[in-house]
Each structure stands twice: as structure tokens, then as C-alpha cells.
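The complex appears here without one of its protein chains, the remainder shown in place.
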Amino acid sequence: MIRILSMVLALLCLPLTAHAQELQSLLQENQKVVAKPSRKTVGPVLDALVASGLPTAPQFLESWQNKDVYSRKEDGLFFYGAKADGGIALTDVDTGDVVSTVDAKAVKQIKPNGGVRKEIASALVQFQLSDPDIARRSSAVNAIARNMTGAMLAPLLGSIENEPDAALKARKEQLANYLNARFGDDSAARVAAIESMSDDLSVEGRAVLSQILESELVSFEGDAEGNIAEKLTVGEDITRNAAYELLVEQQSLTPQISENELRLALEANVEGGKVADIPVAQLADLSKREQAYDSLAAAGAVPTRVTDTMVTEALETYQFSRVYLEDDADVTSAAAEAQREVQTNVAVNQFFDLSLDAISLASIYFLAAVGLAITFGVMGVINMAHGEFIMMGAYTGYVVQQFVPNYTASLIVAIPLAFMVTFAAGVAMERLVIRWLYNRPLETLLATFGISIALQQLAKNIFGTQARPLTSPGWLDGAWIINDVVQISYIRIAIFVLALLFLGLLLFILKKTRLGLEVRAVTQNPRMASSMGINPDKIKMMTFGLGSGIAGIAGVAIGLFAKVTSEMGSDYIVQSFMTVVVGGVGNVWGTLAGAAMIGTFQKGVEWLNPSNTLAAQTYMILFIILFIQFRPKGIIALKGRAAGD
Amino acid sequence: MRKSFLAENPSVLWFLACLGLFTLGVTLLAEATGAGVISTSFVKTLGKVLCLCLVAIAMDVVWGYCGILSLGHFAFFGIGGYAVGMWLMYARTETIVTQNLAERTIPATATEINDAIATQIFGVVGSSEFPLIWAFSHSLFLQLLLVVLVPGLLALIFGWLAFRSRVTGVYLSILTQAMTLALALYLFQNDSGLRGNNGLSGLQNIPGFEAVPQSMISMAFFWASALALALGYVLFARVLSGKMGSVIRAIRDDEARVRFLGYHVESYKLFVFTLTAIIAGIAGALYYPQAGIINPAEIAPIASIYLAVWVAIGGRGRLYGAVIGTAFVSLLSSWFTGGGAPNVNLGFYTIQWTEWWLVLLGFSFVAVTLFFPGGIGMIFDRLKKDAL
């Protein structure tokens, strides 16, 4: 290691002028190896090339790797070759001058195999690490990171000092630290390197630790040897079958015969409807089959069967341990400790990440449900077509994008347009259907459901069944990356902000404006309100329009990250109602609380069972059903007469 | 006593007579047993419609009479289908597997047969073991018991929770819809033990009757469905007659008042909810062997809402209304979506009913709710009044 280090240092100190013919003569010293390199033999040549410090060496290595080096058959000299008219144009390896063009038969192309090319590449990296071009340097660093080997440590360390770019220097230092942790010579230095990694959350750092901690299962006849990670008890840490298979593999014991193999062996030995004097008809029973097999084995027709007793005996004879591939116990224990710390740290960050996810999901539920909070919560009108209003909003966004190619501009157009479209649809529905059904909530539910069926099918007829894209503008792409674990996409942040805006806007409308006052008056006592000069019909119409319009805007927002299909509304309708009901009807804050609870719960379940979002939804609904048992009026419940029960 | 009940309710006799005539007519015209005017597939369609009518009268009892707009009764219907489907699938796969294994030189062990059946059934969801819920699938009797028990118990538990906390009206509807959605989502999972979205298939093949032609099997199921509908109708008419019916309708109209009369309203609702869920399960158990396949999409909340649509169009609060509405809408629907209805050429646009039928249904449903709350059944009420 120190040898390589000093060589690299020497190389860096060498003057850049070189003597003619120096490379060629170096190559000629190893003529046979260069002409016909193999993985085993190429090492010393590469070492010599690196040690020579020749400025022409990197170019040669590169050409060698790219199969551009030819040897002239008559004298065995090496040239760079390129196909040209009338044969191969040869270039001198030292001077870089074109020597001559010869017939293709006069030279032999040197074709190193894959293994050799890898060796050459790693030798090249050492040159590239100090290349003046920063792109080459960073690609060399990346190459090392992709495939960490001990040999890279010294050249990497050597290149750090003169690295002009601060970021790349830090990266090189980090990488050198990883390499040192994994491949360093000095135990104490490795432990120090590992300890410095205990607050490193990166995937790379975590991979380095787990690579240091790589282990294998080993069976021992006597006491376990090596750097033992853990002793295994058969039946607890390792199953009987797995343990025996390990013995078969490592101690060359006879494998157990599977039920299928047993059957095949018997089938091969059927004679006159009998196997070892047992009629075939009786062999529908495992113990009979074993009996027949044992008889066959006794007669020598098949190998002896390994019985359960034999397995037990064997398992008692041997010990099983998980042994680290790394021999140094200090290193492995330091790594295990560091890994524990990192894992704790990762868990904390994952929790934080999950919380962000939950907030973002809650924002989506809030957006989807807040329109309902008005139509259902404040007015008590149940609108099963609410989901279809969301869909209409999303399709409005899609249509706008067909006409306005700039995504930012189209979004600015789409949001108010979606509001207007769904506002109009909501008002139309209120005028034509719902107002005839006030005080008949179940009928309202069914009639609006009829509208929902029709709207869904209409959307299908117009836009087709395949999902339509609603592309978000470029500035919403990407994610805010806090560290390697915690990140959140900008689009989700935007939705969160939108949800907050809606909350503020609605609270403002309901609490501070004339419309809000009149809405509350009409919902609490319509007769009194109308006697005070408020037109309840108009107010109900406006309120319904407002709730529907908000659904339209929510549709644009949801369309940005989910697919726009005719069925997207029905994906949200039940959850939206749940959000309103759980939160407490008649209260925008309740909807917020409901959305927060449902979002958190669903993400929590997904965290416990990450592979299965369907299960998360199932459990969420069951949870809501149970929750309503304990708080039938929701989280934020109105009490007393205002509840109107 | 039974006699006087039927005598007091002549409409029940009328219904039974009509159903009997219909069954007789279909039998005389069918391929298997009569003139051959009605094809086997249409016999199947009619048999399925009868099952839908059965679940619709259950829906009518719970909604039209007791005032609980349940959006979960099609889930109970589906559970009944799954319960019987498990046996059908197990028994049929067992037959096939046993046949295959019989070709081996050495007879198969019980474990080998079991493993082969499991691999056959659950291969599509990447499993080769029987989930726990298939424990009874080998026994027709036990699975038939489950047809009744599972919907009954589910309805009992859910109803107890919901009614106890006095969830009523639209809240209850939404809650039942949520229950249905939860069940459907659960079944959509591959590890639900019921083959995820593949569902159960091949249910039209009845084990033990491989030799009987499908035309005859369809006929048998048609008869069974008609009988079930008749029995269900009589059962519900009996429950709804007399004082019980009085209390049930009173609960629909003013639940609090009934409470102050000393009736424990929750028990009554629970009784009605559970009984109708059981009948829905039985209807499903008869329906799916005729349909041949069941998958979670069948249980999705939308199906339960369609059920409400049928009952509403037929006229709720009248058992025969539910039957008429269901038969009318579901037959019409299969006529339209099956391409039976001629396309309408408007010159600039051609209306294809396969695409526009749902739009038509949706809007006509709105119209029925707004203008004809009594549905089709109202016509019969008018006729009855005129006749008197």
C-alpha cells in the first residue's frame, strides 16, 4: 500500500517532458504480456506503467482498453492503429506521429478480454483522478464509488491534496474514508473511519457498513472459529432443514430425500404392481412409501434414506455460527455499533419523512373533502356527485393544457376556469334537482348518485377510458431533499399550501363576509332568515356552487399528481365523506382534523405494512367505523341544540 | 295460522301465482325442458334476475320498510357467492387434480392431493397453500352454513355497532358504504386468501353433475332461484304483516316516538338488518353459480347503489315493486349494454347505447326520484284503487 502511495507521489512530482521511445521500450520489455494480456499476468505491467510516470501512459492504457493498439508482426513493436484506406494507419506510441499505413495482415490487433479491460480501467482511474478536466476527475471518483476496491485507496488519497474543486475534494475525502473503513491496513485507522460514519445517513455509507458486516453461515464440528457474529441455535435462529442443508453443503453429508424424489424412486422400482412386496395401491400413504423405500435400500436398489433420527444426530454433532467475512473483531464491532447508531438515526428521519407524507396525504383528503364540508357539513345536503365535480375540475385542467401549451400559464387559467365550470354545474344541479329534495336526505343521496353515474359515463364517452395527463409546470418538478432519508416533492408542498389557502379562504368567507353570515343564518333557521330579508333560495344556490367550485379546484390539484380518469372521483368520494363525518359535520376545522387523522392513520398503517396500500385503506375504514362508535358526532362536535338532533 | 296470513295478504298469493306462471312458461319454452324458444344463456339470465329480485326485496325491507338505506347489501350478496364459490372451486379442482394424479403409477397421498389442489387454485396469486378461511371448503354443508352465518354475523356486528351509537339516515348509508368499500378493498388484495382480483371462477361447473348438460343445470338453478324468491317473498311478507310490520314501519317514520312507546328500536333494526343480510347471502349463493365467476369488483359500493336504484325505480315500500324494478332495469340494462338496442342516428352523431345507456339510466333515475317517488309500483297502486 505504502509502495503504491509513494509511486503515485513520485509520478506526480515527475517532470512532464519525457524521453522519446521510453514507452515503447517499457512495452517491449513486457512484449508478450502486452500483446496477449491475461488477467493474471497483466498486473505487473500495469504497475510498471503507472510507476514509470510517463505522460503518454494514460493514453496508451485507454487505447489498449479500447482495442486500438496493434503490434507489428515483423518486429513486435506497438502502435496505435486506426482503420484507413488501404489498411491500418499506425501511430507511434511515444511521439504521436503517424508512421505509416500498412496492410491489415501486417499487424495484429490486441484484444484484451473483459477481465483485463477492468484491470486496465482501474489503473487508468489513478491517472484520471488527477486529470485537469473536472468532468474526468469526477467520473473517476464515481467509478470508484460504484466499485470500491482496496487498490483505489492510495491513488485516491494521493489526489486529494491537489484537488482544486472543494466539493469534489470533500467527496474524495468521504470516499477515501469509506475505502479506508473497508480496506484499510491499520485496524485503529479503520475503526476511526468507521466511527466517523456513525452519523452518515447516505445509502452509500450504510452500504459500506453492511458490507463490512457481511457474514456467512458456517457449521463447525468442534468449537466455532473466526470472527463470530452470533452462535445459532437450531430451531430458533435457523430451521432444522436449513441447518441440515448447510451440513450437506459444507460437511458433505448425504442430503435428505424429498417426498417427490421418494415417489420417483418408488415408481422406478415397480415390479408386477408391487414395490418391495408392497402393493402399489397401499402406497397412498407416506409411512408405507418410506417403508417400501427402506426395503429397496436394504436390497441395494436405492441409496439409504436419511431419516429424521439421523438428521437430529447430525445437528447435535455440529455447531452453527454466523461468521463475519472480516477477520478483525475490532472493526466489526465498531461497524456494528456504527450501524446501530445509523439505523436509529435513519428510523428517526424516516418517522419525520412519514410525518411529511401523512401531512401531504391529509392535505389531499382535505382538498377533496372541503367542498363537501360546505355542501354536506354546512347545508346538510349529501352530494354523491361531489367526486365527479373533482373529476370535472381535473378534465378542465386537461382541456386547458390542450390549448395553452405553457404549463404555468395553463395552470393559472385552469384553476379559475375549473372553479367556474364546477360552480356552474353545482348551481345547475342545485336548481334542477336538489332544491326539490331538501329535507329528504336519502332521496338527495340517490338522485345525486344518478347524476354521478351519468357524469362518469359522459366523461368516458367524451375523453375515453384511458388516463389523461395533467402535466405540472417545471418549477413543481423535483423534490425538496433534506437528507438522504427525508425528502418531499414540490408538488406535495404546493398541495399543502393550497390546502392551507383553502382553509383560510373558507374560514374568511364563512366567518367574515356577508355571504358567510347569511349562509349560517339560513342553515340555522331558514324561516327566520327569510323574514329578515335574506333570500334562502339564493343563498343555498350560492353555497352549493361554492362547495362544488372548490371541488373543481381540488380536481386540478389532484390531477397534477394522480391520473385523470372518469373514475377518479369515485376513488375519493367515500374517503371525503369519511373525512367530513370523522371531523365533525358543519365545521371546516373539523374537516381539517378529520383529514389529519385519516391521513396520519393511513400512513401509519402503510408504515407497518409497507407493501400493501389496499390493506391500509381497509384498516383505515374499519378504524373509522369504530371511531364513530366513540365519537358519533366527530372530532369537533357541535353540542346541544345547535347539533339539531 | 299460515292460511289466515295468506288470506289476509292476497297480494302475496297474486305474486306467487304470477311467479309460478312465469316459471312454468319459461320451463315450457326452454331448450332443456320444452319448445326450445328460450336459449340456455337466457335461462341463466332469467335465473340471475330472480336472484337479484330476491336481494332486492331484502333491500326493500331494510330500506323501504325500515328506513335504513343500506349500501352494503350487495356485499352480503357477494359474501354468499364467495362462500358457495369456495366449495365449487375446491370440489371441482379436487376432481381434476385427482384425475391427473390417478395417471401416476403410485397413488397419491392425501398431502400430495391437497398440495396439488392448493397450487392449482392459488397459483395465480403466487401461493401454494390453503389460507385458513378455506378450512371448510371441502364440505358443501359447512360452506352452505357459511352462506348464512358470515353475512348474518357481519351484519349483526356491524349493525350492533352502528345502531348502538344511533347512527341514522345518510350517516348510516355512508357508513355501510364504507363497510362495503373496506370489504372490496380487502378482497382485492392477493393475500386475502380469495385469489385477489382474479376472484373465483369456473363456478358454473357443478361437481358431481359433470354428466348433466349445462342447459339442464341452468334450468335447475332457475327453478331453485324461483323457489328461493317465492320463499323469501313469503318470509318477508310474513315479517312485515301484523304488529311486527307496524313497528318496523313506525321506526322508519319516527324512530324516537317508537322508543318512547317502550320498543327497543335497536333490536328491531338489528333483526331486520341481519335477516335481510342473510337472505342477500342466500341470493348471492344462488346467483354466482349461474354467473360462473365472482370477483371483488362485484362487491364494490357501486353495486349496492345499483340495488337501491332498482328498488327505487320499482317503488320502495312494496315488495312486488322491488321485484318489478329489478327485473325491469336489469333486463333493460342487459338489452342495452348487450347491443340489443338499435343505435340512434342523429345525423351529426350516432348514439351507441352501449356507451349511452348509463347516462340514460343515471338521468332517468334522477327523474324517478324527483317525479315518481312511488316508482313503477305506483301504477299498480293506482290500478288497485281503481278496481276498488
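Read from first to last, the chains carry the letters A and B; within each, the first residue is number 1.
Everything that follows uses one rule, which is that contacts are C-beta pairs under 8 Å (C-beta built on N, C-alpha and C of every residue); 3 or more make two chains touch, one makes a residue touch a chain.
Criterion: contacts and distances are computed from a predicted model.
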Chain left out of the displayed complex - its UniProt protein name, from "Cytochrome c oxidase subunit 1", "Transcription initiation protein", "Fe(3+) ions import ATP-binding protein FbpC" or "Probable glycine dehydrogenase (decarboxylating) subunit 2": "Fe(3+) ions import ATP-binding protein FbpC"
Contact residue for the chain not shown (choose from B:Leu154, B:Leu200, B:Ala250 or B:Ile376): B:Ala250
Identified contact with the non-displayed chain, of B:Leu261, B:Val344, B:Ala367 or B:Leu383: B:Leu261
Touch residues of chain B, complete complex, unshown partner: 1, 239, 242-244, 246-247, 249-250, 253-254, 256-265, 267-268, 271
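Criterion: only the chains that are shown with their structure count from here on.
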Complex contact set, residues of chain B against chain A: 69, 104-112, 158, 161-162, 164-167, 169-171, 173-175, 177-179, 181-183, 185-186, 188-189, 191, 301-302, 305, 308-309, 312, 355-359, 361-366, 369-370, 373
Sites on chain A touched by chain B in the complex: 259, 263, 266-267, 270, 275, 280-281, 283-286, 289, 382, 433, 436-437, 441-443, 445-447, 449-458, 460-461, 570, 574, 577-578, 581, 612, 614-615, 617-618, 621-622, 624-626, 628-629, 632
